[in-house]
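Here the complex is missing a single protein chain, while all its other protein chains stay put.
The block that comes next holds subunit A.
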């Protein structure tokens, strides 16, 4: 599979005033292949949304670069980025905020087609509604007339309008009820199979991620701590943080193990050494001083830990 999107040593920092700097994304390198589904997982504040937005050019990285289809897109002006926008789109969590409430959804879906000078607009809108499993007649209705699940289908249709190669979906199902969530999870699977579109899913729900993603990157305090095949990472976690995240998911079949202590440290003032060492159940003295880099660990897998749980 060829590489569609590549991030090289990406950094994203926000200045907070008083000389303080928030390190949202720190030294992230990753690849997304054509048609692949990559999931970014981690707790709130770990930088997964910042990374997603930086990958797609919605925010500019502080340093490092993003290559799309072999071309450098980071640092481009908004105008220069516009042709690339058609090829990468974002699906937002809150589908009710993603549509103009005063326009019919058909008008909203048609707008990008007009801006990009496409022909046969009505036929394209019909095709999109078919693809996301909605009746063509809904094009004449307004966003408030739809249920949450239907609106998320429209939200996906909106992202697909220009036929992108890549979707970045930020928590696409976390606001939905379980039964509707299952429908949208299936829809993503169908769309990837039929359209071959690559997806970066940002999610905190590991069971959803396991169902949706080919590959998983686990983030902690702005950095990737483990990356690899989805089932491999979740079924045999190598990083103690991945294991702690999995252990914390309440399941019907076993009692909760003792939870991780404390909260995620502040990204303004991250711990020395391995950033996870303050909460890690197996931390050694070395972890407080030496920062582990992301090293290969088995096939197609990388882990940033001095003492990985699997060799």
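Going forward, a contact is a pair of C-beta atoms (placed from the backbone, for glycine too) under 8 Å apart; a residue touches a chain by one contact, two chains touch by 3 or more; residues count from 1.
Simple rule for what comes next: contacts and distances are computed from a predicted model.
Novice: As a check of understanding, state which of "Dihydroxyacetone kinase subunit DhaK", "Peptide ABC transporter ATP-binding protein", "Tryptophan synthase beta chain" or "Putative aldouronate transport system permease protein" is the UniProt name of the chain not shown.
Specialist: Not shown, but named in UniProt as "Peptide ABC transporter ATP-binding protein".
Novice: For the chain left off this view, which of A:3, A:86, A:182 or A:309 is in contact with it?
Specialist: Spelled out, the listed residue whose C-beta touches the missing chain is A:182.
Novice: Looking at A:27, A:43, A:65 or A:107, which residue reaches the missing chain?
Specialist: Answering carefully, the residue with contact to the hidden chain is A:43.
Novice: Determine which one of A:103, A:210 or A:291 touches the chain that has been left out.
Specialist: Considering the complete complex, A:210 is the one touching the chain left out.
Novice: Among A:35, A:52, A:149 or A:222, which residue is in touch with the absent chain?
Specialist: A:149
Novice: Can you list where subunit A touches the absent chain?
Specialist: Touching the chain left out of view, subunit A contributes residues 43-44, 147-149, 177-183, 185-186, 189, 204, 206-208, 210-211, 231, 234-235, 244-253, 255-256, 259-260, 262-264.
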